[in-house]
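One protein chain omitted, others in place.
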Amino acid sequence: MPADSPVNELALAAIEADAQAKALRTSRNELNKIPFSMLYAFVNDPQFIPPLDFNAQINADNDAQQNLDLLLEKASLVHMPMLAAASSGDSILRETDAATIRLTASRAEPEQVYLQIQMKDVDAPMPSRLFVRKSGEQWIRMNLSEFVDAKVQELLAANDPVTQALNAPDSEVYLR
Amino acid sequence: MSGITVHILTTNAPATIQRIREEDSHVASVICLDGRAEALPVSAAYDAFVRKPIGIVEKLTGHNSYRMDVSARVDGGRSWQLAAYLAHAALLHADARPRHVFATGEVDDALNVRAVEHIPEKLKALSIFLEENDIPHDQSVILVPASTENLPSSLDGIPVFGVGSIQDAMEILQLVDHKTSGAKAVPNSIPARRTGRKRWSKWVALFSIIGFLFWFGADFARWQAISNQGRAVELEEVLSRSSGLIDTLRTRTFRRWLSFSRPKGDLVKFDGVASVALDAASCQHARNITRRPITETHSGPETVCEIEMGAYLVDPNLKVVGRMAYWPYGLGVSDRAARTMRGHDQPNGRTWVLPFDDVPGPGAVVRLVTITGMSAIQGPQPWYQDLLRAKQTSPAFIAARHRIERLGYSVAVKDWSRK
Partner (left out) sequence: MATVLENLNLEDGKSEALRSALACISEASAADGGPRYAARVCRALGRIVVCRSYAKPIMELSHLLACASVRDGRFEDVFWGIDRASVGEFRRSFADFENVSPRVQVTDDGVTHKLSDGDFQVSYGRMPFLAALLEFMIMALGYQKIDELTKPLTQTSLSESRVLDVAKSLQRSLYGYLKDHIPPAQRQRRERHFLNYVAERGGNRTGADAISDSIVLDYWVAFADKDDIEAKTYRGVYETAVRLITALDSAQDRLAGSHAASIGTDYEAGEIDPADIEVVSVALDEGEGPLARIQEICGEQIKFVNSNEADLFSEIPLATGTGRRLPVSVLRNGVFGASQLRMTTALRRKTSMKDVFPSIADKIYRTKLQTYRDAIEVTERLALASFWLLHQERRAEAINLALRLAPDLNWEALLGSTDEDQADNVVSLVRTNAIQNFYATEARAKGNELESLLADAKRAWRSVNRAGFKEPSPHDVDIVEEAVPDVLRLIETVHRFLERDIHSVDWPYFEEHDIGVFRDVLNSLYSFEMSEAKDAS
């Protein structure tokens, strides 16, 4: 059989493809890509614990940031886009047709605040997670306690990243 | 905070109420751990305890939102209520004499103090706490529900009081409380009476009978007291000790009285929920579980992960206790049930939740037995052995039911089975 017969060519092409596939499987992953399945779990699985360097990885991965934004947009029950939060006494209030989020400083412990979320449709599915992002930064996720009568209240430290993000008037919020 | 330091008795160690401070009215009341930004799970119950219309603290203080800080975790249930109320009351008496108050008990909306569980364990934990902490015993009191049986008069030199109402507690602490009606509290006092119209008529009848039977002596009243405290086994023993004609007549008459006053009819309404999933592995993830109203049998292909059943009193003046038993291979097939549960007290009844470690296969049975009466049974309850394992038509079951009915209680049974 001549060395360049169709059988030989196909065999060699397959060997080359096999070698190429093996080479593609050995990645240094210097680009530090975050698997999409991890982003999905971050948005949808309350028991998911992100790796310690998750934020650093997200910061370095523009594609993952875009994927995450779209996942949040599609999966969320309530979206509060960047808008000036209204101040009401000692509280900061955000309100849409679907929900109200209120942040109130504790009179008892000034370094702590109460986060209250009230859903306006008591029959709608209740969220179990809050995502908040200050402009230019990454999403922060917080699991919410169970809603009772369409309301939930959480106690946070004033310097908690969630508190600080919610305090920023230009931050964006999703309830999932 | 006043000079009175209130501690919540728990089975671990007393949790000291460190501070109570007001919050904005729109904020739900919280119980926090030691000043941290951590609201304990019991906070929702505390908010209901504070805020009108259900809560009683707001009626006392005029404000509807508080932050309470405690030194140790307080679990769910309602046994923290007595201590919490007294702590709020103490705030209104800033000049009260310094004391330590160790308390446990449920407080209802009529400010009666109701029974709670695990008192012996709580007192034992308190004893250890007292050894390890410098608490002046001569400036301390221990307050528990009056219905607690076998109450010691003191613990490590600290007097123990059974209180039937807030009024009792306030009098012991010498705090004036004009909101409650008067009744002097004494150690191991009899719990306060309810004042429903039905009970009123029953009491009239009782005193009439007592008056008619005056020459039977004080034993009748004593037996009634034991019955009111739910000490059913003790009552049974006492009534079985009769010797001689007069004794027999008395016990027989008392038993007739118990039978007459025994609540009858449909005293509890049952409902329940079954959580099902495709298979046992799916039971681990909430998203795979479907909850549906429970039916007497489950014959579908799905795996049952958990069942919840509730028994709710038609007459809120009655009390219900009960047990739920799980028989994986059939009712009474093995020596003992795989699981037996006492359930959780609820405002209007009792609930039982049974998550299955080994999911029920064909033939598995869950039996719920409730015992309803004028008082909640305390102490040993040997009748459950037959009530939980025997067929309802069997002599053993009938005998056990009859036994408890003779003591003034009514039995109801619900069986659930996996086909």
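For the reader, a short list of remarks on this structure follows.
Going by the order they are written in, the chains are A and B; count residues from 1 in each one.
What we mean here is this: contacts are C-beta pairs under 8 Å (C-beta built on N, C-alpha and C of every residue); 3 or more make two chains touch, one makes a residue touch a chain.
Quick caveat: nothing in here was measured; it's all calculated off a predicted structure.
Check A:41, A:82 or A:168 against the missing chain and you find that the one touching it is A:41. Looking at chain B, the residues touching the absent chain are 278-279, 282, 287-288.
For chain A, the residues touching the chain absent from view are 1-3, 5-38, 40-41, 44, 47, 63, 66-67, 70-71, 74-75.
The rule is simple: only the chains that are shown with their structure count from here on.
Only residues 90-91, 102, 104, 106-109, 111-112, 114, 116, 148, 151, 153-157, 160 of chain A touch chain B when the two sit together in their complex. Listing the residues of chain B that touch chain A in their complex gives 19, 21-24, 26-28, 30, 32, 35, 37-39, 44, 67.
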